[in-house]
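Removed from the display is one protein chain of the complex; every other protein chain stays in position.
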Amino acid sequence: MSAYRLDGMGRVNRGAPVNFTFDGKSYQGFAGDSLASALLANGVSLFGRSFKYHRPRGLLGAGAEEPNALVSVDRGGGRYTPNLRAPAVELYEGLNARSQNRWPSLQTDFGSINDRLGRFFPAGFYNKTFMWPRSFWEKLYEPSIRRMAGLGDAPTEADPDTYSACYAYCDVLIVGAGPAGIDAALEACAARKHVILIDENDELGGGALADPALAAWLETSLRDLANAPNVTLLRRTTALGYYHDNFIGAVERLTDHLAQPGHGAREQLWRIRAGEVVLAQGAIERPLVFEGNDVPGVMLASAARTYLFRFGVAVGRNVAVMAVHDSGWKDALAMAKAGVRIAAIIDLRETVAAALVDEAKALGIRTELGSAVIGVAGRQAVKGIEVSRADGSMRQKLACDAVLMAGGWTPSVHLWSHSLGKLAWSDDWGAYLPDVPNENCRCVGACGGKWSFGSGLNIGALPSPRDPATFKAFVDFQNDVTAKDIALAVREGMKSVEHIKRYTTNGMATDQGKTSNLNALQLASSALDRPVQAIGLTTFRPPYTPQTFGALAGHAKDALFQPVRKTGIDPWAEEHGAVFELVAQWRRARYFPKAGEDMHAAVNRECLAVREGVGIFDASTLGKIEVVGPDAAEFLNRMYTNPWKQLEPGRCRYGLLLREDGFITDDGVSARMAPDRFHLTTTTGGAARVLNMMEDYLQTEWPDLNVWLTSTTEQYAVIALQGPKARDVIAPLVAGIDLSPEAFPHMAVREGTICGVPTRLFRVSFTGELGFEINVPAAYGRHVWEAVWAAGQAHGITPYGTETMHVLRAEKGFIIVGQDTDGTVTPFDAGLDWAVGKKKPDFVGKRSMARPDIVASGRKQLVGLLTDDPSVVLEEGAQIVLDPNQPVPMKMVGHVTSSYWSATLGRSIAMALVAGGFDRMGETIYVPMPGKTLTAKVVKPMFYDAEGSRLNG
Amino acid sequence: MILIHCPYCDETLPELEFAYAGEAHIARPLDPSGLSDEDWERYLFIRANPRGRHNERWRHVHGCGRFFNAVRDTVTDKFELTYKAGEPRK
Amino acid sequence: MTRFSAMSLFAKALGNHKTWPELWPDAQPKASYDAIIVGAGGHGLGAAYYLAKKYGITNVAVIEKGWLGGGNTGRNTTIVRSNYLYDESAHLYDHAVKLWDGLSQDLNFNVMYSKRGVMMLAHNVHDVQSFQRHIHANRLNGVDNEWLTPEQAKEYCPPLSIDPGARHPVLGAALQRRGGTARHDSVAWGYARAASALGVDIIQNCAVTGIRRGANGAIEGVETTRGFIASKKVGVSAAGNTSVVMQMAGLDFPLESYPLQALVSEPIKPVFPCVVMSNTVHAYISQSDKGELVIGAGTDQYVSYSQRGALHIVEHTLAAICEIFPMFRRMRMLRNWGGIVDVTPDRSPILGKTPVPGLYVNCGWGTGGFKATPGAGDLLAYTMARDEPHWINAPFNLDRFRNGRLIDEAAAAAVAH
Partner (left out) sequence: MVDAALRTAPVPADPAVYDGVTITLGTPLERRSLRARDAKALGKLLGRKLPEQIGRSSEDVLCLGPDEWLLRAPAGTAVPDGAGLPLALVDISERALTLVLEGPRAIDVLQAGCPRDLRKLTVGEGRRTVFEGVEIVLLRTGEDRFEVDVWRSFASWLHLALTTAASHLR
């Protein structure tokens, strides 16, 4: 039993010792300890180093507000977390914690040289220097500034843990399970409401945990709530933010406190929608600003109280109390009665409630009214203090090993502010209190200002006989913001609280100003000689305390990050060695290499196989929309650029779709299955966009039309069979369809069966060869594919992927929307004017094509390119110029959109968008590449079978 | 994540079921070809973008699928009301 | 103006920093100015600075409804780059990048411009094609942008996962080495200090309530919460609030304002040497000189001025970040905030004259305005001084929405089909 752990006090389990290490040294605490309480109990007062000056620091608080005692915890195997607050780290067997931001050790930190030179590093110093010589900035100044910054070390391994998430609904959400929150929960529970009560600590009870008088009440209340079916209690759960319409995000920590994390989720994100939100987050005590207020051993009085009554740990053997608020006295008296020696209670106030003073005297405690601490002896631990009267007279030294600060209380209105609830300044509290709500929300207990800690003074800093510009009195402990920094910011013209915050970084540390914002406001207020209310308040931002990326990402990890859509035939492609590419949400077979083949070789082989025999291709990802109803043709006529009303049932047509701004957004071949039924196809990536666009026009602009749209993309597997032997392959498998060219010409569709499965058989081609697209119900896709595959063996059937499809279509000059067009290309630019209905009075996008710049000459137009050296394959995206000898920046006239080696033609081919391209046929253009300039001739984008005889074979 | 009342489902539901669809009551001209470039630009691109009361369209895309109209305050993000497509501006 | 230097810092330190002057005096509005800039963000303050410095117009006021630098300047992820596709965009943003270089010395205020390199990840074949097109175009425009293999990308940014089995594997990256980041507040403060040193009045807490036009329709001045201020030239640089201000002049604009969120992690020791952007998974990230990971999230889907974003946007952004940088999954979000971005139909800015004589506008920067700060300021100043656009910003006029000459970078990067 260490001298700091008092017998019979606190809630820790003395029967369950827990071993842990801090900076490699072994210690023992008890189950129920926090890392902070356990180290205190072992007489450790030095916990960390500050951000800028590397000053030795101990505990300031006992909870979420802690700015100083930040540690790294490494559980091994990638389970490493920096910047954890020691009071918030639950002790477990084998816990391995390290201090941060020090080298070589916490006790001896070379970085503390910054402290000695501190006067040369005032707020904003970096703006004023490091500018000369200019070259030093990148090489020397910036890297060293960055090396100094940061707290804990960065993680180096991937996180092995998983995270979970859920949505939850309740009538009443209560945040904070202190006495006020518990009362609210009991009340809502009795009213048969569905209640969720959350608290960030491992034990519910809040302040009651440090108040033995409430122990019995707490036990029965929690038992009642735990037994109520309509109440959900969430411990170790932090409400991180308050969003629109009573939506609260919270993170529950599930395994960080366990010696063995196990396999379950580490944390769970709760996305809670509440009918009413009750905020019971309590209040945080304010430190006092005086020279030496950051020496390890100087802490909040309320924290000392918590360590004593909750953990049974005395923060010192001879404790001085510096108060400007009654609550400091109450804490001191309670601790004295519990056996802690109180060296003195110093209070800036000349008069303090007689009852408090009398009780102090009765307990033999020395009191110094109208006085203030003006200095602290000791660097890594408190050895004593210097005290003087407010006017600086009667300076005297006092021995003590801890100093407690009681500067008044700041209600935790963070979530209230997230919800855009209004705040009002309270002189009683010296803080902002909840005023008008913006959501169905109320604050109870201390965070609503409905709790009395007694009265006190509101001051920025304690008076000192020394010149405030000559010493460091800390306001933001972690970021090393001192009172003189605030004064300097004001001196340099920072008058808005946001400027002061950003200039000094006050309130921007990992505690987000929980203990510093109000003191900074008071200091700014006196420096500006304006009331605090006139200076404003920095906005509270989520999260309330830092939360892991993992928890916020929820389930979305690895395979669950985003769906990869696969067709029913995809497994076959995988079994047959396909190399895949990702297109929109889908993965598609790109090519099917044989042993030893690279993509080039495989694609060449696949291309020739289609041209000379037959190839099989999984086209299932193509978007499909079934358009049904008496006005189906009329609707398509309004949407697409070309006419649809005259299309015969059983026939197909290429459809071109524009955005209203006149640019191509999608295309595809569509079939009229019946007078009132069309089977549309869209691009793979465009399916959802096109359906949404069509629904928009139908519902919003033409609600009178009797036509309905249904996505059938996933209803059908689509097997493209392309090549001169395609008909021979399917002939034996198809029933109910006359496949003869006369009965079933190019751009026709028929219904029948294929290997017993009902099919919509399209005779279409994206390759320029005789081709079919076999649509069958998706569940039978793989069966039919394999049947066709088997039947095709005799004909040397070859599976091919998207790359070969791209080459084959390019040989025919067929465009791919999004590759040969880029959202700024009109049908005329793309040479698709044949697909625009000249006689149609209107269609989506028509009017935009009449705008001045769209009809102007010199627009980029889609042409073919043939390199002078047929073996040279241009790079897709390569830029085109007319004068290769001009200086940079060059005048570019276009770029290569598609470029391939054509095995069929034995040379390279390319398509390009070129300014005025249609008028440049036969001209030579130049493609400047690093180190060389390539030349090519402009040609029509049609490289193979221009007359289309093969299509109609 | 805001809550949105679908006037067709008559349910108030999370935003994740809905898709925003821009300013409301910008009807496509009956005869676009008859419009001047200025008028066509106004239809295509000019938006009120008010700081305050905004007539806007939403689609209950992962629900009943209907487009509908709403009046929402763009400063508070609170809905004043939602109403069915085709109903006059409110 | 007290010149900033190590020496002056040393000297002032010996005096306990008691004699530093104000960075910029808080001016009271005069009755009239030769030019007024509405909006004291980096763009507006920059315009005032260049009006005074380069174009000799020093009788200038910058009026701001809140505190200077309090809009998107102080809320963005501070990325600077110029590797845009179209000539117009490349010239516009590279003009800015050239000014970024040496801005600290020019302003005698260290804006912490860090040429860390901006790396854009390609996750699929279409990304690769699109980036190659960018790189070729940039090369011929004299803008640096180079292709990296996945291995080179990881070497440049070690936390990057190039696992080929990832949902969005990294197939390569486009790197602009001159790109990087700067300290956003410092940019606003640096311009404010330098501008007021040249005689510019910086007037905070002064909201524009109206725009006064004369019988001939030309600008006569602005009504504000602190009275009427006369000027024949008014430049509006009000980001998300542009539509509102323009309507005061009777102009409807092709703009919509959306909430955009960003967030930072807790500070850690240096681990992230550059800026990484991924359009496919919608995330961008860098590490600030304070050690925080600075992460840009997406916009909410609806028009809003609330500066308040939704949680699910943050969920998606962090899921994406953890997917590309699995080692950051245990890192913790420290602060998350929202801004208002004004977006044009082609997602390119509007910078130039308006139909109202004497009224100029700089808006529509969407999510990418910070990188253009010095350039936009300079070009707005040029356009106001000469009453005609500089050739660089001439294409970014209002007319393009009528005549169809849009500059649509996003469409050019259209999703693969």
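Order of writing sets the labels: A, B and C. Residues in every chain begin at 1.
Here is the rule we go by: a residue touches a chain if its C-beta (ideal position, glycine included) is under 8 Å from a C-beta of that chain, and two chains touch if they have at least 3 such contacts.
All values reported here derive from a predicted model rather than from experimental measurement.
*Asks:* Looking at the whole complex, which visible chains does the left-out chain touch?
*Replies:* Hidden chain, whole complex, touched shown chains: A, B.
*Asks:* Considering the whole complex, which of A:560, A:856 or A:946 touches the chain not shown?
*Replies:* A:560
*Asks:* Tell me which residue among A:64, A:240, A:552 or A:628 touches the hidden chain in the full complex.
*Replies:* Checking each option in A:64, A:240, A:552 or A:628, the one touching the absent chain turns out to be A:628.
*Asks:* Which parts of subunit B face the unshown chain closely enough to count as touching?
*Replies:* Residues of subunit B in touch with the missing chain: 1, 8-10, 13-14, 16-17, 62-66.
*Asks:* Contacts of subunit A with the missing chain: which residues?
*Replies:* Counting only subunit A, the missing chain is touched by 162, 164-169, 254, 264-265, 268, 271, 273, 554-556, 559-560, 563-568, 571, 585-586, 626, 628-630, 674-677, 706-708, 710-716, 756-758, 777-783.
Basically, only the chains that are shown with their structure count from here on.
*Asks:* Please tell me the distance, in whole Å, between the geometric centres of subunit A and subunit B computed from their C-alpha atoms.
*Replies:* Distance between chain centres, rounded to whole Å: 28 Å.
*Asks:* For subunit C, jot down the residues that touch at least 2 other chains.
*Replies:* Residue numbers touching two or more other chains: 306, 308, 310-311, 345, 402-403.
*Asks:* Among the residues of subunit B, pick out those that touch two or more other chains and give their numbers.
*Replies:* In subunit B, residues 1-2, 19, 37, 40, 44, 76-77 touch at least two other chains, as defined above.
*Asks:* Which subunit B residues qualify as touching subunit A in the complex?
*Replies:* 1-3, 14, 19, 21, 27-28, 31-33, 35, 37, 40, 44, 57, 59, 61, 65-67, 76-77, 85-86
*Asks:* Taking the touch rule as given, give the residues of subunit C at its contact with subunit A in the complex, in rising order.
*Replies:* It comes out as residues 4-6, 8-10, 13, 16-18, 20-26, 66-67, 69-70, 74, 87, 91, 102, 104-105, 108-112, 114-115, 123-126, 129-137, 139-142, 161, 167-169, 183, 185-186, 189-190, 204, 265-272, 287-291, 306, 308, 310-311, 314-316, 318-323, 326-337, 345, 400, 402-406, 408, 410-417.
*Asks:* Can you name the residues of subunit B that touch subunit C in the complex?
*Replies:* Where subunit B meets subunit C, its residues are 1-2, 15-16, 19-20, 22-23, 37-38, 40-42, 44-51, 54, 56, 72, 74-77.
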